[in-house]
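Shown next, in structure tokens, is the structure this report addresses.
What you see is the complex with one protein chain gone and the rest in place.
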Amino acid sequence: MLEVEDVHTYYGLSHILFGVSLEAPAGEIVCILGRNGAGKSTTMKSIMGLTPPRRGTIRFKGAVITGLKPYRISRLGIGYVPDDRRVFADLTVGENLEISERARGGEHAWTLSRVYEFFPALGRIDGRRAGFLSGGEQQMLTIGRALMTNPELLLLDEPTEGLAPMVVHLLEEQIAALRDRGLTVLLAEQNQKVALRLSDRGYVIDNGSIRYHGSIQDLRENEDVRRKYLLV
Amino acid sequence: MLQVESLTKSFDGFLAVSGANLSVERGEIVAVIGPNGAGKTTLFKLITGHLRPDEGRIIFEGQSISGLRPYEVCRRGISLSFQVVNVFNRMTVFENVQVAVLSHQKKTRKLFSSSGRHGIEETEEILGNVGLADKARRVSGSLSHGDQKVLEMAIALGNRPDLLILDEPTAGMSPEETSVTIDLIHRLTRELGLTILFCEHDMELVFSIAHRIMVMQYGRSLIQGAPQEVRSNEEVQAAYLGGT
Amino acid sequence: MDFGQSITLSAVGVHLLVGLSRAMILFIVSSGLSFVLGVLRVPNVAHGSLYMIGAFAAFTLNNAFGGGSAGFWLALVLSPFVVAGVALVAERALFCHLYQREHLMLLLFTFALMLILGDLVKMVWGADYRSITTPEVLEGSLPILGSSFPKYNLFLLIVGPLVAVGLYLFTNKTKIGKIARAAAVDRDMVDAIGINVSWVFAFAFVLGCFLAGLGGALVAPTISVTLGMDHDIIIEAFLIVTIGGLGNMWGALLGSLIFGVTQSLGVLLWPQFAIVFPYLAVVIVLVWRPTGMLKSVW
Amino acid sequence: QDAEARDIKVGIIDCYSGPPAVYAEDALNGFKLALEEINEEGVLGGKITWTNRDTKFKVDIALNMAKELVMREEVDLLVGTINSGAAMAVSTAVAEKNKVPFFVWIAKSERITGEKGHRYVFQTGENSAMAGKAGGVALSRKPYVKYWIAGDDYEYGHSIADAAWRNLKARKPEVEMIGKSWWKPGEPDLAPYITSIMSAKPDAVIFATGGRSMTNVLKAIKTTGMAEKFPIWIHTGTDHAVLKPLGEQAPEGVMGTMDYHFYYPETPEHQAFVDKFRETYGGPPGFPAFHGYITAHFIAKAYRKAGSADTEKFIDALEGMTIESPVGRLEMRACDHQVKLPMYLGVTKISEEYGVAVSTDIQTLTGDEVLPTCEEIQEARGN
Partner (left out) sequence: MQRGPFNWKTLWPYAAVFAALLFLPMALSRFYIYITAVIYVTALLAMSLNMVVGHGGLYQFHHAAFYGVGAYTCALILVRTELPAWVAFAAAPFAAAFTGLLIGWFCVRLNKLYFGMLQISLGSLLWAIVFRWYDLTGGDDGIHGVPIPDAISTINTSYYFILLVLAACVSVMYLIYRSPFGKTLQAIRDNPERCEAVGINVRRHQLMGIVVATFFAGIAGVLFVVVEGSVFPDLLFWVLSLEVFIMCLLGGWFTFAGPMVGAAVTVALRTFVGTYTEYWTLILGVILILLIFFLPEGVMGFIIEKVQGGEAEE
């Protein structure tokens, strides 16, 4: 589904990603773990075209997408949940979702009502301006917004940040359900419990390079690996 | 030290906080928990003057502080670290904290002396404490999300508050930073006698460091009590803790 | 001080009407400015230049179609498109490369554009005063309130609300209006949900300029079309969108009404100091409501 | 003495952008035309050359440019501008200070050669005192008693109105002002002002307006049909630059005073000038072109008379000197350095020949009739 090959990304003059390569096969959940500032978000942004990589190639469904404008990448079927939420503060919750809607994917397509079913809390505040929402509500909205584009690959950058435990729990179930329906997910998470429970495959990134990758079993079960790469 | 009595705030008829009560004693670590949208952030903003309460009283050190402007509240000794990152984007990490330190030292109106002479040690100490010392010269806008959260707290500390309010301090922090933060919170209360009021969705953390916990739902304060008491409360179980 | 003229009820009434019809032109121009301000967050100081181009284009088109009624109507319809074309070229060739920049940099760009367009107009049309004749249906006056009121002003009183309603429907009932509002806040994120922001911005800019051109074409028959029209309107337009609430289309309408009416009543009441009235109105409004009369996006 | 031949360099500052550009360019054309004639023969064995600068109608830029011309280009003379404020600034801060003669050819403030006049400043156009006086003198010959005054709310408007009223009242004490209205210069909607004036039923109306506001005023007069019912006097209301764009839409029957019309007087010399101008620039000369033209001739003749490029001798020669202009003999008055220009009072009428409104039934007021006296000037200057 997604192949990232030897990607180098810069912010201005500072070199952030040093040859990151990773792969997300169709229908799997792949997580990227790493400490603060390791480069997880930058990887996501590079895929999304928000910080186009200077070197390396990114392939989505076999086609090279490096250098495309973000809106093109999104239209190809990649949904993005940024770590800093970035809801459209001036629009109401409903409008936020509405403008993101992109009909695709047949009967299972995400629609406004399905998103509200998924996050009942959002349904209740449909008319409220997004800028006024609580942290958790904004997070839900961001996820809902990404779903409305009906993606085939979902980039989730810390989706559980600020969510109450019960909501996290529900979200976890839903992500798993989405995967079962064929969606591919690339997940960056600080909540390692969630990440380890959900994923099929894991990468550990540090200082802009991939330090470890393998099946999630290893990470989950191998205390040494966890201590070594995740510093816990 | 801080008493909040039947505090109410509504937005266009929607009661975000309704009749909330809270008390915080000196030296305590108090946690506020509750589902998303329960009104925790609103409560904190009411206390720190970023919002004006419709009704109710906020008493700090025996004096009413309701309706004061944020900078006045801050000068009384309450600092807030925001849930949504809110730092000085174009300035360096060092300057971010230094501004708070200068403000605390009442030096912000010095016109003719170099800022390189004021508040240096204090700032460095704080940065050392939170683990940002090696990033001191970075422009804060270029920090990663997690580091910005750390900086958020560092700025709040720059004011040497008596009461530090942390709105989801560890959200977005890696486990490593989280543990640094927990250590720091413990140290601050122990060594400096700082009082801490915070909210968090990470229940492990809440139950491991809070002396007392207040639970909010739909803007109301359900109960306030010791962790054990809260954990066993059925209503809380149903409303919030759910699976955990 | 001597009062300009006896203040009769009918004088007040007529001045009010004049204020209102003047307000319509101001509204059409400033709603465009407000739109650009709301979406691009750019104080487009070249807006006045586009208004001037609108007026000059109307003059040229009117002549090209042989003057008279047909010429007038065709010019009125076409010249906003000419202006929109100019705007589109400027946007695609230059402006669209700058959106990522600091906002004040965009202000600098529009300032440069104002300088360039001002001189270009002089190169193309020369320095002579130009004038457009009104079509016969709109010529002359009608008796209203015991005085005569020009038909053309009545026409403006009809066009203004039409534009307001059209704009309202457009910005609120279509998705593009919402997208524009979203893009104003977070351009990258709009991009990341699969919307080509670049075109949204281009569209907003061009629409704003279209309105400037329409204002210019509408005002042309009532004044002499000359260089310097840009300076006259731009500061007024900015003050109007400010008192109305930046980026708020209804605010632009309200602001125009306040402006038009205080101006024309000011002349009636205290002619010597008429120049200060609009400024005074702005001061009063802003001291009373620091973010303008209506909700603003800024 | 000054035997070696050299060119005389004239520095022109004027506003070549914005609404005033139309006048500035016209003046320059007149000036250039005159130089062609002059340079054929030559002046002091050399030529008169010129260079010009755009002031953007801003005083500070006018000062920059004037100083640049004087200090860097080292011009012998300065000529300009349409902006009274700039003219006055240049007159004092550059011309007087550096002892460089300065010819004001369009700006109309009476203070330039009046109150603020000095040895180095000259005015070759009409000024507001003349304009107002012309109006006052002309109207005092008419039977009207009840007047209404309306105009542009700025210095020029007020000074024309004041001067006209002062002179009218002095000559005909029974006149009475029943009301005034002022509007913002450039105000587009004037029809309502005019209708309210009409409802006050004055005997006659004085409009004090100029430049592009004039077009708006004339349009409003036309729309409301005012000119058919009331006598109206507008200074420069018969200006071709204003009437031409209006075409057939110009109101008829408006009285106006003007210091120059290309179609009057109908003398062969004048016709020759107009034809030559038309030939060269594709249109008839406006009043600025005429001023530009006579400015050049005054300059050339004064140098020839002085026989030297020396500034002081040049000024001495200029004072009281006369030239033969297309419209007759003109004198540079010695006491205030103001050219004595005649004024033409006429009434607008659409002309078959030109397809636009022109001034008809022209009466000429001589320069002596419309200029303030030398005593008045002395008094204004405070000595």
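Going by the order they are written in, the chains are A, B, C and D; count residues from 1 in each one.
Everything that follows uses one rule, which is that a contact is a pair of C-beta atoms (placed from the backbone, for glycine too) under 8 Å apart; a residue touches a chain by one contact, two chains touch by 3 or more.
These numbers were taken from a predicted model, which means no experiment stands behind them.
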item: Chains on display which the left-out chain touches in the complete complex; value: B, C, D
item: Touch criterion as defined above, residue of B:18, B:83, B:98 or B:224 at the omitted chain; value: B:98
item: From B:26, B:52, B:69 or B:186, residue that would touch the chain that is not displayed; value: B:69
item: Of D:68, D:316 or D:331, the residue in touch with the unshown chain; value: D:68
item: Hidden-chain contact residue, picked from the options B:89, B:208 or B:228; value: B:89
item: Residue numbers in chain C that touch the chain omitted from display; value: 37, 43, 45, 94, 97-98, 101-102, 104-105, 107-109, 111-116, 118-120, 122-123, 231, 235, 238-239, 242-243, 246, 272-273, 275-276, 279-280, 282-283, 286-287, 290-292, 298
item: Interface with the undisplayed chain - residues on chain D; value: 16-17, 51-54, 56, 58-61, 63-65, 67-68, 71-72, 84-85, 88-89, 91-93, 96-97, 109, 111, 116, 154-155
item: Residues in chain B touching the chain absent from view; value: 48, 50, 69-71, 74-75, 79-80, 82, 86-92, 94-96, 98-100, 102-104, 107-120, 137, 139, 155-156, 158-159
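Just so we're on the same page, only the chains that are shown with their structure count from here on.
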item: Chain centre separation (chain C, chain D; CA means) in Å; value: 35
item: Interchain centroid distance [CA atoms averaged], chain A/chain C, Å; value: 44
item: Distance from the mean Cα position of chain C to that of chain B, given in whole angstrom; value: 48
item: Residue list for chain D, restricted to those that touch at least two other chains; value: none
item: Residues of chain B whose C-beta touches two or more other chains; value: none
item: Residue numbers on chain D that touch chain C, as the complex places them; value: 16-19, 21-22, 24-25, 153, 179-184, 186-189, 191-193, 195-197, 199-200, 212, 214-216, 219-220, 223-225, 241-242, 245-247, 249
item: Complex contact set, residues of chain A against chain B; value: 11, 14, 34-38, 41, 83-85, 121, 125, 128, 132-137, 139-140, 158, 161-169, 190, 192, 230-232
item: Of chain C, residues touching chain A in the complex; value: 175, 178-179, 181-182, 184-186, 188-198, 297
